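Comments concern the structure below.
Of the protein chains in this complex, all but one are displayed in their positions.
Our next item is subunit A:
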Amino acid sequence: MFGSSRQTADNLWTLIAPPTIWAFHFVICYVVAAVRCAPNTGPFEAILATRWFILAFTLVCLLAIALIFRRSVVEWRGHGSGTVNDEDNPTARERFLEFSTILLAGLSFLAVVFTALPAAFITDCR
């Protein structure tokens, strides 16, 4: 139906997957760090375990976003990789969704990196 038969259909869910991962990543990093530092004692104690967890979780999220990014790039290329959307047919809609997913995945990737950066520089609960 959409050009190459190996392609899968895009929809709202594939579109919002990257920002959803970003949101989960943010909430989980925030909660983990907040719970660790909640007792507010020993401001100079190292919080290595928390930082390792955030690193690992960040890598998982980045990998997921990268896979989504790759999938949408491949499909978008398969649909002629246009950025102008002024047609109203299924292929144009697919292409629009794919291109938007590419942009959102790029944004989410960066945002996840930014969310995790504090854990790279801040070593305790200060």
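Convention: a residue touches a chain if its C-beta (ideal position, glycine included) is under 8 Å from a C-beta of that chain, and two chains touch if they have at least 3 such contacts; residues count from 1.
Just so it is clear, contacts and distances are computed from a predicted model.
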Matching the hidden chain's UniProt record against "Fe-S cluster assembly protein SufD", "Putative ABC transport system ATP-binding protein", "histidine kinase" or "Cytochrome B" returns "Cytochrome B"
For the chain that's not shown, point to the residue among A:23, A:63 or A:110 touching it. A:110
What residue numbers in subunit A mark contact with the hidden partner chain? 38-41, 43-44, 83, 106, 110, 114, 117-118, 120-124, 126
